[in-house]
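Okay, handing you the structure first.
A single protein chain has been omitted from the complex, and every remaining protein chain is retained in its original position.
Presenting chain A:
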Amino acid sequence: MSTLAYTMSDTSTMLRRQLKHMIRYPSLSIMLIGMPVVILLLFTYVFGGTLGDGLGGTTGGREAYLAYVTPGILLMTISGVMQGTAIGVATDMTQGIIDRFRTMSIARVSVLTGHVIGAVIQTFLAMALVLGVAIALGYRPEADALDWLGLVGVVAVITLGLTWLTVALGMSAKSVEEASNTPMFLMLLPFLGSAFVPTDSMPTVMQYFADYQPFTPFIEVVRSLLTGTAVDTTDLALAGAWSLALGLLGYVIAKKKFNKS
């Protein structure tokens, strides 16, 4: 077998290990998927009536708000899965088996790649579930086949970027507790962006931050695709650039940490 074939084989072995972990220990996954669902219900049924009127659309009200908030909640779902990933990575690093992997002649990065691909799969499953709940509440996406395809691609790129960053956070944490806290900002950023209210309703300084932080372009691209409207090229470029930058940063840090410690 060639080096590439070995790397592929080791990565698939590690991915299968991750998937088994998710199935054997589902409580974490359930909790992480439950959180965005609760926020979706809260914002639709508690705040939705009032917030929907403030959107300035023709209809307003709860229904309009559900349509507005769903893309933001979908991005929050990624944040939730990331938290689980950071915990998973940190837990793994505290176990003796990682030292065993390190003393074996395997493609080293496969240990981390297993986590990353596992997280991407988990994200897609979680997002499909949350989207299902939104549809049950009355949300109606207007995307055509091409939009859905684009959505899958965009979500995959965003998730890859965020996951590598999260793996680096998990590797850098000194304990599992710390690892469960450090990705918290990923949960907060949607609030400081366009997930729940349009950014032009915010004060100037706040709006400036909100428009350029990673989650606003992520949310806007997903929102455009789901509503079947044209994607803003600036948002698309920003979303791509952020994903790439965060992913690369995370990859470099994670790899360095794995080889060192």
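Just so we're on the same page, a contact is a pair of C-beta atoms (placed from the backbone, for glycine too) under 8 Å apart; a residue touches a chain by one contact, two chains touch by 3 or more; residues count from 1.
The definition used in the following text is that contacts and distances are computed from a predicted model.
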Listed names "Formate hydrogenlyase subunit 5", "ATP-binding cassette domain-containing protein", "Octaheme c-type cytochrome (Tetrathionate reductase family)" or "NADH-quinone oxidoreductase subunit L", with the criterion being the UniProt name of the chain not displayed: "ATP-binding cassette domain-containing protein"
Among A:I30, A:I97 or A:V252, the residue in touch with the chain that has been omitted: A:I97
Residue among A:D10, A:E63, A:D147 or A:D235 touching the omitted chain: A:D10
Where the missing chain touches chain A, by residue: 1, 6, 9-10, 13, 17, 20-21, 24-25, 95-97, 99-106
